[in-house]
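Shown here: the complex without one of its protein chains, the others still in place.
What follows is chain A.
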Amino acid sequence: MEFPAALFPSYFGAGPPREEGGPAPAAGWGEYGQVLEAGPGRRQAEMTFVPCRGGTGERWKPADAAAVPLLPPNASCWVPSVTPQDILYRSVLRRKLQAGKRGAALDFTKQLSHFFVDHPEDAFGSLGRLLHQNFHLGNSKLKVSVHPAVTMPSPTPALAAAIPSLCLLSSLQRQARDSTIRMTALREKIDRLEARRGCPQQHLVPCLRWFSHLSRDWLFEVPLGLLADCVHEDLLLQWASLLFDDSPTGGALAWLPPKDTGARTGRLVYPGGQAMNHLCILPCRVALGREGRGHVALPLAGTPDFQDVVLEELPCAQGSPAQFELNGRIRQVAAARVDGEDFVGVRSDYHCGVWRVSGRTGATPTPLQVIRTSVPASCLTVSPHLPGELAVCTQSGAVYLWNIETGLQRLRHDPQTMFFRDHSPWRWSDFTAHPRVLSCADRTGLQCLDTRAPERCHFDLFKVGEGASCQQGERVVLPMYLGRAYSSQHLITTQFSVYVLDERLPLVPVLKWAHMMKAPPLFAHLTPGGPGRTHKVLLGTSHNQELLLLQYQGEKRGSRGGSRSACQLAGSPQKLHSIASCLQHLPTQLPHRHRLLQQRLGAPAAGLAAALQEDGPRESLLVFQLSEAGDVFCQRLTHEAAAHPQPSLAPQEAECPQNRCASPQPSPAAALQYCRWMKALSKGWGKLPQRTRPPTFSQKRLFTRKELEEPLAPSPLHGQARQRLCQAMRDGGRIQRWDPTPPALPQPLELARGDPDPLSTRLTASWGWDWERWWEERTSFNMAQRKQALRERRRRQKRARGRRSLSASFTSSITYQSELSELSDAVPPPLSPGPPREVSPPTGSPPPSPAPEEALLSSQSLRSCGIPKERRKMLRDYLAVWTDGPPEAPEPPDSQASQLCIPSSQSQLSSASQPRRKRPRMGF
């Protein structure tokens, strides 16, 4: 309330931060920052000075060797979160790390293939059904692969014998053998490729290349380019969230202290359940046990199987711990006490809800209201001043004041950040000393705005810049209103520092300290101290579960009275146990169990809460930590009262326990808790459904060797090709193109037909890369021509009523294709001298391709490979497209993996997808 009579000196600049930034490992040590004269001094002989940082703080000692589980393990099979190994390209990752370079290569191919495997229906649904006859997935010889539903109603042997159409069946069988691709060989080759990944001399199996080229454009339900874009975009998002995930900002754990200071039953609010979508409000009896060793007595402590915790679904009338099932993963739980009642706000991505928990013990929490947002909400804070008032922010840049009675009031909507441009959509809002003024933050700073006139009345509280002597690249991570300690102070954490700001002195931090944490602190908790005591601030990070205890004060100093002294950091910061640190105290496990346990305990933290427990002269601070797996751990810090005023003595004492416990052992009570927790966890593991592998097919080969064998009598083309190859090898040159004078394929065909229908011209044009001109020509038809064409078409339609109509559907164009190919087979020799020539492109230089490829293109060899007649043309056409395309286009998806995908720029993605996009698609 009272403003300090004098503040620590500091410069005040404007503009962007000047200091070059970076994570500095020791930046927070050894600095007093500034000094200020303490007390009246002037009239006394001796002056005393106090430092801004480095004063003496209170001593809090951890009571146990590690964090102790507070609740039984979250009884769900926890899906481990994505790790960098999952989405990074392995070999490149290794190389990059060794080189110490920045940037990461995302394994796009793997993810795309995962998509195909995980969602085959979405990827290939209808075409898979259509083509299903032509693929054989078994390992046996080809038998009847005719779709039973289409041809015959599943003949039993007896019935088949009786039916005279058995001969028909056998003919069908033969036909099927010709037109079916065996997937086994293909799979085998893919596996072999996988094994050779990372090999510099990676050469691709040609048949795979063909296959991928053949099918790449039409096999997918979703156009491949679009799908790839989406997968890549998601991959970038995943990677970004792996680097820094701001969705759990604020933390999903809250402690509702007991109503009376004497009482010991407070409540813990935490998410649970399989998807962390159950809001649990658990009364927690906190007591000091014997020997001063604290333990937390829980309602579940008596039952080894921990069944008591999971209580009835939805508001239960009689049970004291209440559980609510929500509609999404709980990201944040915020709580504040107003007029003796606790208001608990819960944020998930698209829903925010508020509960009221009255102070009476055993009272049921009442759900009050839920709002739904169309954009994920990024912040929910509860007003400490007025009951039923909350602040909500969404990622679209909107800030709302949410009143239970009057509803939502939008205060601001600005997708842009406030002070300079930053890409992050994260927004935050909190309350201030004035109940009608909200603070409103993004990554660039903090502004306060009056809800009564949000447009006009606002002022800047914090700006990333020279004013607060920030570093370059510094960004706001979590603001918090410190109202419970000082009504006008705010804590702001960035990835490098913590700041304390006073609303009455905007833009100049009254305290700044480099926290040296390895990850940005996403969670903070304030435990206010009484008069003459320090305020404890806990900072927590998500990714590596770091916990740091800071103390600060700004109280009247001693008996001198007068006004308050400026804000000071008291004592050195203290690191608290993380959840993962208890691993060594758990009972020894089998190696694979140990690994699972390690994974579970090492899950990123998701929340932080603390409770101050006063028991006569003894004080202790209980720190709760929630992991993403839903486990709640707790540790106790005991306050060592300043019985020894001599500061020189104190450190010595501090050394002692450390020397004593070089490897500190947990207390018996803690060991028991560990055992119980472990037992419950392993029970849960036992209950897990046996991991059923997805159904797999044994596939060894796609084409039998026999099918791929060369024809007995090699065609003259073979000889020619071989000759040329030998020649090229002798000369040490390369083969520019297989055919010196390739005639253009489609045009002559059309000319020969004389009466081109629009679809064929269009298809032809599209294959001849001339589609745009065709379109222009077509659109610039004059009226007469159009009428003429219409008349012509009508006449033709009348004539060919019996013939099938050409719809734009994909399947019918395939059939039309086969018709075409039959026609083209029949065209006279001068126009089409030989199948290989037919596919040779009119222009451009095809990449040097191995000879068998070319050979395969001949009708004969295609036939010998068992490719049905009607599909040969298609195959050829596709290969034509391939040989015609720009050199990078024909690369099969595999080789795309070598492209670097740096999350920040999508340029590579677009360049990779452009050639595909440009090419017009059949069947649109």
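Here is the rule we use: a residue touches a chain if its C-beta (ideal position, glycine included) is under 8 Å from a C-beta of that chain, and two chains touch if they have at least 3 such contacts; residues count from 1.
In this section, contacts and distances are computed from a predicted model.
When the listed names "Alpha-1,3-glucosyltransferase", "Vacuolar protein sorting-associated protein 35", "GPI transamidase component PIG-T" or "TAF1A polymerase" are checked against UniProt, the chain not shown comes out as "TAF1A polymerase". What chain A contributes to its contact with the hidden chain is residues 1-14, 18-27, 29-37, 41-43, 45-51, 54, 100, 339-340, 384-387, 433-436, 452, 467, 483, 486-488, 504-508, 516, 548, 572-575, 648-649, 651-652, 654-655, 658.
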